[in-house]
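For this view, one protein chain was removed and the others were kept in their places.
The block that comes next holds subunit A.
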Amino acid sequence: MENSTEDYRIQSFDLDTQVLLKTALKDPSAVNLEKVSNIIVDQSLKDQVFSKEAGRICYTIVQAEAKQSNGNVFRRNLLNRLQQEFKSREETRARSLQEWVCYVTFICNIFDYLKVNNMPMVALVHPVYDCLMRLAQPDALMNEEEVDCLVLQLHRIGEQLEKVNGPRMDELFFLLRDGFLLQEGLTSMARLLLLEILEFRAGGWMLSSTAHKYYYSEIAD
């Protein structure tokens, strides 16, 4: 089943790239892993759907490489490329909101999927927080796209992030709370999303069934 989603995601590339990625998944030493990592990052920055799923592909390649040759060329290149993009995130955001949102989605997805001895990668904790903090700034809260991205990431990795660094999560939620309570001009969708994430964290990263009904039943009607 996992393979079928991977295959599905890989369909969006041209034929040569598809072959390259499929080989990378099965026989990583046979391909240029630096190139593979760049292809994946480039695609993630363009394609929001892909950026949500790329973590799994990366995970599979990392595992395959470690098993095959005890190597980590792919992971190293992937992370360093991510770091490079991280450094220019303000320019990216100014240039293209979509690319910026894709970047955040991707780095969070990587944080979620790639682990070191089953623990989150410490090197990514602060960068991920930095991205989320940026999304929680007043100017970003005005963009539904960014709010949507922010709450989605928090739903996925909020609990893990809080475990590795609680104080920064508090800091982030002060911003969200203040934005929700004090900021003029938020769209109603943005307010609703913020309220939901505030309640979600307050409930121990879970929604009670009443809350769930409150936020989701209306949509169904």
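Going forward, a contact is a pair of C-beta atoms (placed from the backbone, for glycine too) under 8 Å apart; a residue touches a chain by one contact, two chains touch by 3 or more; residues count from 1.
As a working rule, contacts and distances are computed from a predicted model.
Visitor: Look at the options "Chromatin accessibility complex protein 1", "Histone RNA hairpin-binding protein isoform X2", "RING-type E3 ubiquitin transferase" or "Glutamyl-tRNA(Gln) amidotransferase subunit A, mitochondrial" and return the one that UniProt uses as the protein name of the missing chain.
Guide: Of the names offered in "Chromatin accessibility complex protein 1", "Histone RNA hairpin-binding protein isoform X2", "RING-type E3 ubiquitin transferase" or "Glutamyl-tRNA(Gln) amidotransferase subunit A, mitochondrial", the absent chain's UniProt record gives "Histone RNA hairpin-binding protein isoform X2".
Visitor: Looking at the full complex, which residue from A:V19, A:V49, A:V122 or A:M189 touches the chain that isn't shown here?
Guide: Answer from the full complex: A:V122 touches the omitted chain.
Visitor: Any idea which of A:L79, A:C102 or A:A190 touches the chain not displayed?
Guide: The single option touching the absent chain is A:L79.
Visitor: Can you name the residues of subunit A that touch the chain not displayed here?
Guide: 72, 75-80, 82-83, 116-117, 119, 121-124, 127
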